[in-house]
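Have a look at the structure below before the remarks.
The complex is shown incomplete by one protein chain, all other protein chains being positioned as in the whole.
Per-chain residue numbering starts at 1, and chain names A, B and C are given in the order in which the chains are listed.
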Amino acid sequence: MTATTDERTYTSDEMMSIAAARALGRRRTFPRGGETQHREQRCFVGIGLPSTAANLARRTHAPDLVLIYESGTLGSKPGRLPASIGDGILAETADAVISVPEVFNYWLQPGRIDVGFLGAAQLDKFGNINTTVIGEDYAHPKVRLPGAGGAPEIAASCHEVYIVVRQTRRSFVDRVDFITSFGHGTGKGDREKLGLRGAGPTLVITDLGVFRPDPETAELVLTEVHEGVTVEQVREATGWDLKVSPDLSTTTPPSEAELATLRELKAA
Amino acid sequence: MTATTDERTYTSDEMMSIAAARALGRRRTFPRGGETQHREQRCFVGIGLPSTAANLARRTHAPDLVLIYESGTLGSKPGRLPASIGDGILAETADAVISVPEVFNYWLQPGRIDVGFLGAAQLDKFGNINTTVIGEDYAHPKVRLPGAGGAPEIAASCHEVYIVVRQTRRSFVDRVDFITSFGHGTGKGDREKLGLRGAGPTLVITDLGVFRPDPETAELVLTEVHEGVTVEQVREATGWDLKVSPDLSTTTPPSEAELATLRELKAA
Amino acid sequence: MAEILSLRDAVARLVHDGDTVALEGFTHLIPHAAGQEIIRQRRRELTLVRMTPDIVYDQLIGAGCARKLIFSWGGNPGVGSLHRFRDAVQNSWPGPLEIEEHSHAGMANRYVAGASGLPFAVLRGYSGTDLPAHTDTIKQITCPFTGERLAAVSAINPDVSIIHAQRADRAGNVQIWGLVGVQKEAVLAAKRSLVTVEEVVDELDPVPGQMMLPSWAVTAVAEAPRGAHPSYAQGYYDRDNEYYEYWDSIGRNRDSFQAWLDEKVFAMEGAK
Partner (left out) sequence: MAEILSLRDAVARLVHDGDTVALEGFTHLIPHAAGQEIIRQRRRELTLVRMTPDIVYDQLIGAGCARKLIFSWGGNPGVGSLHRFRDAVQNSWPGPLEIEEHSHAGMANRYVAGASGLPFAVLRGYSGTDLPAHTDTIKQITCPFTGERLAAVSAINPDVSIIHAQRADRAGNVQIWGLVGVQKEAVLAAKRSLVTVEEVVDELDPVPGQMMLPSWAVTAVAEAPRGAHPSYAQGYYDRDNEYYEYWDSIGRNRDSFQAWLDEKVFAMEGAK
């Protein structure tokens, strides 16, 4: 679904997937062994849009991207989109298949994973995520959501977290009803105080645009709008007083190649 | 080597191995699942005499005995004596091969193993074991021994511990120079105070006889002498004021079948 | 030594009213047949433990078997909500459902502690989240070497754990391959265990990636072909993705669920 009425030849979900894919797989320089070296990026992937984005990235600009699924596969290279994180194709194409305790203890917790993808039922302006309950009373929730899954520790231990979420006033709230996964708390410095090692949410991609935390305050700021989307539309779909980057840009629309590869992936 | 001068047709090491084998594999009744049931005995085996004894027991009266080696094999069924705990035959014939952390954490620590076999450089009258240093000064030992290995936790967590050791005044001491593995401490009740779950040493087999802890004091008492050995000989090889059981018996000598099977095993 | 029993006898013997019961299998080898047998035997007041409740616990909860759920992610994967679970939490139907909620990392470590004979496990987890305020099996602990504060979670030791595996031999040794999840830990943490298998065979030919559970670490084995359906059993059958959609329509309201129970579970009563 797209909130706009233009004549784009792609859906807003396609734009989200492609924007997320583009964010992945940038090789960067890391200190290791006393030297700095380039290396492949490692991504913790959930099913749905994150898995679509990660597999799209692998097929386009980031062939070396390492996909890690919480079901226990390191380096899966599926030839089609997996139907679930338990899809046999993930185990069959992996560098290694490991137990679930090992995924969390030996691979996620020590900070071996660069990017964790998370969704959210509610997201607040500091990138805190709620996937537990809607309503203030935990014991008597208005809506009982699925809960935490792997998210709290993904949010804590991946070097960076990318959040992908469809944006409405109900999902983009000033303050989440329940902190399932910690983003930037009440602002800059809260993660350090808790001893969290990863940088937390550095990128939020919605069907309307892209947000990044302000380097000074850690508040999410609109840095890109997707083609055909106005700032006003974004503001209406945001439950807090939205800040817009002075360098606001428009997301590069999907290329033909990106769209073709994505649609091929989804069809397979 | 035997300390006696009789005309026995077997060595004292053979007697030790056979006495140790006989102690193994007695099926017992355990509460489980709300019912009591008979089940196979599980034995944690080190290389050398314990491995010989356990494999002899499997070949004679205890075919169901489960052998667990600390190198990571559960239920090994070697067709010959393994040359070391790393012998490939242990992995090849095992029910399961697991990592070393798993051996200790998932199998030994929770009390899944009935009998642990231990050796000793020094053993005291309460079954405490020293395999670390001879001499009172740890930093400047008279003799540096190999150290603990798996023994401290075997002594703590197996249901029972059987100790096999060649007996001399130097090895059977009033008080060990260093407690590497805890036996009965300073007497009855010490294990409970420390929260240790296993019963500790319940049997000591030497080249001269067999010792068991006194039920009242936990002090090791001579309960059997091997064929051709006198109590006086045992007393001379004991570094404390030895107590002798009023029911002292003589160990049944090895049968032809036991000896033949043992020698076949050793020759293979 | 594991006894080889029928599924009916195994559940009758090992699962009692009021027990803490874990059915594990992370997206793969979910023990559905055993779950439905528990419903069929009308067990009550169970504390159900499972990282991902999935359809299998939606069925048990809807059927009124549970008084409490210990879990870390309760959705219908790829589809949406577990409606029976939501109805129980939001509306206490068919009865109130107490919940004890963790993250995956926390649950996995609780099983590890249980399997290890330890009363708790340590992890970097839950920091800054609202979970510890509602879950008393999460506490803080201080490293005695560095002074660092970490999370501690209490061990899980179910009365009985049930898993599904591909094969067992006639001695009761169990062979699992593919995604092995937290199954070994669940079995080793439990006082009693039941492994349902696709088939009991004479010889377990080695399979790359296999995990073996020796017979003497398992209480009972029961043959239950297609016992993981609608999840999958690698080497035997694929995931029935349509069933997950179908379940959404069945579980969505109480009447359709009740009709499903009568037709697909209770009507099978008496079956082996």
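Throughout what follows, a residue touches a chain if its C-beta (ideal position, glycine included) is under 8 Å from a C-beta of that chain, and two chains touch if they have at least 3 such contacts.
In this text, all values refer to a predicted model and were calculated from it rather than measured experimentally.
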Touched by the hidden chain, which of the shown chains?
A, B, C
Taking the entire complex into account, which one of B:P141, B:G187 or B:P253 touches the absent chain?
B:P141
Sort through A:G111, A:G135, A:G187 or A:P253 and give me the one touching the missing partner chain.
A:G111
Which of C:L118, C:A171 or C:V201 sits in contact with the chain that's absent?
C:L118
Positions on subunit C where the hidden chain makes contact
117-124, 137, 139-141, 143-146, 148, 150, 152, 154, 206-210
Subunit A residues touching the omitted chain (full complex)
32-33, 39-40, 42, 64, 66, 74-75, 95-97, 105-106, 109-112, 157
Mind listing the subunit B residues that contact the chain we can't see here?
47-48, 70-73, 83-88, 90-91, 97, 99-101, 103-105, 108-109, 132, 138, 140-144, 146-153, 156-157, 178-182, 185, 190-191, 194-197
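In this text, only the chains that are shown with their structure count from here on.
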Distance between subunit B and subunit C based on Cα centroids, please, to the nearest Å.
40
Please work out the Cα centroid separation of subunit A and subunit B, and write it as a whole number of Å.
57
Distance between the centres, which are taken as Cα means, of subunit C and subunit A, whole angstrom:
29
Multi-partner residues of subunit A (at least 2 other chains)
none
Where in subunit C do residues touch two or more other chains at once?
184-185
